[in-house]
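Below: the structure, in structure tokens.
Just one protein chain is left out here, and the rest sit where they should.
Let's look at chain A:
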């Protein structure tokens, strides 16, 4: 078995043995759907579909930023993590394993959202759009996973919790996740294409509606992926576990 899969398997094993962690990540997007999307946009098929895609993007972002940002920072406090750094494997398999495990958890936490959207709203997608959206979740997980890893590897766990929370809201707001495609305030429209969440959101919209991608958002999403990957890689290499002075 490739090392990346080995790392993914053990990450998942550890998560699954404490099932509350999974229910936590599944609860948040489901509750958001129930309280904000169903009552306000549930009856309009177009609005409900856009809103569901936005909620999924929101959930992918929060699941990944928190899962990695805080999870990695906490792991780094554990002696086991410093032991595993003495094994003959570089950052590659470890990163890849974490990302695969995170993706599995992200998909799992999507299930309630999808069920609620299908049962309680007018949101509708074709089978092809559904598959496209499922693939889209994997694609848009990449930048948020890398951002989470960058936070987790560069900060101690208490600071990582605060930074993840501070980054989280402006990313959601600035990227237009909290608005429909036509009702965002002007300044949000102006900055959104340069915010990494926007490219992710547009990919999800494009997967399930006839939304046309904004080239600026896509280019910026690519730029952000490179930036987050560079920061995460740099932080991993300079990481020496806990630091005391």
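Just so it is clear, contacts are C-beta pairs under 8 Å (C-beta built on N, C-alpha and C of every residue); 3 or more make two chains touch, one makes a residue touch a chain; residues count from 1.
In the analysis below, contacts and distances are computed from a predicted model.
So one subunit is absent here. Using its UniProt record, which name fits best from "ABC-2 type transport system ATP-binding protein", "Glutamyl-tRNA(Gln) amidotransferase subunit A", "Hydrolase TatD" or "Bacillithiol biosynthesis deacetylase BshB2"?
This omitted chain is identified in its UniProt record as "ABC-2 type transport system ATP-binding protein".
With respect to the chain omitted from the figure, which of A:22, A:89, A:104 or A:178 is a touching residue?
A:89
Touching the absent chain in the whole complex: find that residue among A:3, A:139, A:167 or A:184.
From the options A:3, A:139, A:167 or A:184, the contact with the absent chain belongs to A:3.
Given the full complex, what residues of chain A touch the hidden partner chain?
Per the touch rule, chain A residues meeting the hidden chain are 1, 3, 6, 10, 13-14, 17-18, 78-80, 82-83, 85-90, 240-241, 243-245.
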